[in-house]
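Could you have a look at this structure, given as structure tokens, before my questions?
Note that one protein chain is taken out, while the other chains of the complex remain in position.
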Amino acid sequence: MADLRVDLAGVALRNPFLLASGIWGESGESLKGVWAAGAGGVITKSIGREPRAGYPNPTVESYDRWGFLNAMGLPNPGIEEYPQEIAIARGAGALVVGSVFGHDADEFADLAERLAATGVAALELNLSCPHAEGLGAEVGSDPGAVEEICRAVVRRVRLPVIAKLTPNTHDIAALAVAAERAGAAAVSAINTVRGLSIDATLRRPTLSHGLGGLSGPAIKPVGLACVWQIYEKVRIPIVGVGGIGRAEDALEYVLAGARAVEVGTAVAFEGVGVFGRLARDLSSRLDALGVSRLSDLVGAAHRESGAGATAAAP
Amino acid sequence: MADLRVDLAGVALRNPFLLASGIWGESGESLKGVWAAGAGGVITKSIGREPRAGYPNPTVESYDRWGFLNAMGLPNPGIEEYPQEIAIARGAGALVVGSVFGHDADEFADLAERLAATGVAALELNLSCPHAEGLGAEVGSDPGAVEEICRAVVRRVRLPVIAKLTPNTHDIAALAVAAERAGAAAVSAINTVRGLSIDATLRRPTLSHGLGGLSGPAIKPVGLACVWQIYEKVRIPIVGVGGIGRAEDALEYVLAGARAVEVGTAVAFEGVGVFGRLARDLSSRLDALGVSRLSDLVGAAHRESGAGATAAAP
Amino acid sequence: MRRIVTVSERVVETPSTVTLRFTDPTPARPGQFVMVWVPGVDELPMSLAYAGDPKGITVKVMGEASGRIQSISPGTLLGVRGPYGNAFDLSPRRLLAVGGGSGTAVLAPAIEALVERGGDAVAALGATTASELLFADRLRDAGAVVHLATDDGSAGAPGFVTGVVEGLLRHQTFDAVWTCGPEVMMRKVVLAGRTAGIPTFCSVERWMKCGLGLCDACALGPYHVCIDGPVFPGETLLAAPGFSEFYRDASGRRRPYARPSAPGPAAHGP
Partner (left out) sequence: MRRIVTVSERVVETPSTVTLRFTDPTPARPGQFVMVWVPGVDELPMSLAYAGDPKGITVKVMGEASGRIQSISPGTLLGVRGPYGNAFDLSPRRLLAVGGGSGTAVLAPAIEALVERGGDAVAALGATTASELLFADRLRDAGAVVHLATDDGSAGAPGFVTGVVEGLLRHQTFDAVWTCGPEVMMRKVVLAGRTAGIPTFCSVERWMKCGLGLCDACALGPYHVCIDGPVFPGETLLAAPGFSEFYRDASGRRRPYARPSAPGPAAHGP
């Protein structure tokens, strides 16, 4: 049996599969269920200062097996009430990563500090929500802002800080470099890809917010490209996210440079059992490949590929 | 029967469906075939100064019915030899739009001038190829460069100039604004979305170039979001591209703000007969909706949608 | 995938509930729900009060969105996706169905289907007052024996319907009990079923956004109502943290159910 354990910036994971933020992440019982299903760790819903109801419905549009478009609007119970949910998950032994979002560096740092006090193993900064004004990607596509926010958080908490980056930019590697420079312990990529769906009969966008973010199998190539480009520019570990639902997807992300991965949409497509399946299948796949430790493969596609294959593109 | 004719920046199209650049566009006989199949017009492969072989194979990766990833590397016969292909298409009565790519404004302008001499009805500038170094999106994600190139071309040719924009940016509307300011007659959006695919067994990218561009149904939400965002910022017409294969897709693009659309990947998925089908189906769909002229619907989703729905996001 | 449907009929059922019918060929089973989009207003989970053709939803005014849905006239376009969730098991030979207020809406098509398959059904319906009793005639027409209760005693037994239920369980035998209504009411029904040794099945409501098992809005203990429910065995619910105690609002915050009846997802009961 191949060894799936990974060290993510000092956090020991029993396997590389983390629950992605925003999926099954509002309630402690759900986080606990994901951990029980075999995840290597669970990332909370992105938490803000105040409770937030998010946008009115419709908030999700589904495409036949290849993706979702969502504009939830960052609903969350707020930092006051959310710690009780983390406590439930931690009570069950879950490794919890806390996710936060904010309007500026100070708010990020405050929230990070408060979440850190709940016993989470690491913090993920949501610098990348594609559909919330003044939050997320609006800040997150500017390397200067990314650096400032990461620096503010790193100064305030002792936990590893993971900067979650947006693909809605021409140069995600520059964002990763900014995060690294600021002392982030890792970066995760990608958040959703900006998209829109329209109902032609009603002549209007189907999501109440209009613009949303695409997730699921359709964005796997985009996520792989981002991880690939980031791997060529930074030395801190990368967490791959986007369209992962089968062990093979995860393996591709690892080969592109990811040390761990997050699983979101697949939880809805496949059910929470996907976590157990992913770990089992990845282990057998590695055995078949004659690889004893997953971590030996991190970034291996950069080393094996021929001349033309590594050429970086804009 | 609803009226599908559209006026695209002074170019009269019999219907809104143009062949997208790079699909079936290298040979005159193929362009002629697309016209005969019922397209409203055909856009040539992007033509450069010299003949270009493109990247070695593999150049295309296919995903089950929802997309392709390609890194062709802009193969083209070069401006010397290509006019004979245009002549074949024009000889059959086809409305031809010439596409060009270059390294700088001068090269774009030279090529545009030479293509203009072949009798094309308009010129599309490929400012957006996601996988060719020093070409395409590398230039095309900088509004300043877009403006400079468009201005240089507009000065040299009398034909309508269409700037084809990349979605691999945080703000495509800013690119459109730059093109409009420079005198472009229209913009088209989108070119492919940057992506990568990896073969886990071989531990290497599957395309010889590594990074490529995603096309097909998977990118329709991305294209719609781009057209939507551009429509809110410019007055020149928009040509929608990305994942259009059914009349409903085209209608969604029109409602989002597109005056005409381009069809690429669907030609491979559905065969060239897709053009006749699209026009027929769109016409019946408009009849069912009680709409007599397609052009009345351009941007209608912006007008009909409620408060929350029109909120622009980053 | 979402369909756009046209409302073909609007029926005022009670002063606070209205049924809207529409044709939608997607097959559904009694107990399932759809996400109903009123463009420009909201998209809400609604049980299918009619699961065949034409489909129908029976809406009680709770707040802004349900108010807007109610006032919809025939010819209006709605977006519909689903059906989602599980259905009632139609195998019981002898059924007791307990509806609190508009909770009867989801029970009605299931009772009809069960009787059609040869089962016997007794229905106990409760409401605040006589005029708010829902689908009593519809269920009688279907062949069910109908018992009534009203808080104000204006029809049937005075008081909560749970009183009627306890009596029925003492004097008759059933293979199963179905119930839909406020969770405090359902809890009592489940406990009464436990005492009588009869399995209970509750249709529960939680705030919903995706309806797809993605967003966690509908979390009820370890379950997601949109995919694991809405129908749960009563014993499962008794063991689930939160049942009849709190629900989560749009932000995911826990909100207690006020007693005996309260605003909240399952508040449209007696």
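All chains are identified by letter, namely A, B and C, in their written order; residue positions are counted from 1 within each chain.
Note that contacts are C-beta pairs under 8 Å (C-beta built on N, C-alpha and C of every residue); 3 or more make two chains touch, one makes a residue touch a chain.
For clarity, every value in this text was computed on a predicted model and none was experimentally measured.
Participant: Any idea which of B:68, B:231 or B:275 touches the chain not displayed?
Facilitator: Selected residue, touching the omitted chain: B:68.
Participant: Which of these, B:81, B:106 or B:232, touches the one chain of the complex that we don't see?
Facilitator: Candidates B:81, B:106 or B:232; residue touching the omitted chain: B:81.
Participant: Touching the hidden chain in the full complex, which residues of chain B are there? Just list them.
Facilitator: 22-27, 29-30, 32-33, 45, 51-54, 56-62, 64, 68, 70, 72, 75-78, 81, 199, 201-202, 204, 206, 208, 265, 267-268, 271
In this text, only the chains that are shown with their structure count from here on.
Participant: Going by C-alpha centres, which chain would you call the most central?
Facilitator: A
Participant: Which chain has its C-alpha centroid at the greatest distance from the C-alpha centroid of chain C?
Facilitator: Greatest centre separation from chain C goes to chain B.
Participant: If you tally C-beta pairs in contact for every chain pair, which pair wins? Let me know.
Facilitator: Contact tally peaks for the chain pair A-B.
Participant: Please compute the C-alpha centroid of chain A, do the same for chain B, then give the distance between them in whole Å.
Facilitator: The answer is 32 Å.
Participant: Which whole number of Å gives the spacing of the CA centres of chain A and chain C?
Facilitator: Roughly 37 Å separates the two chain centres.
Participant: For chain A, what residues touch not just one other chain but two or more?
Facilitator: Within chain A, the residues that touch at least two other chains are 56, 201-202, 204, 208.
Participant: Among the residues of chain C, which ones contact at least 2 other chains?
Facilitator: 39-40, in rising order.
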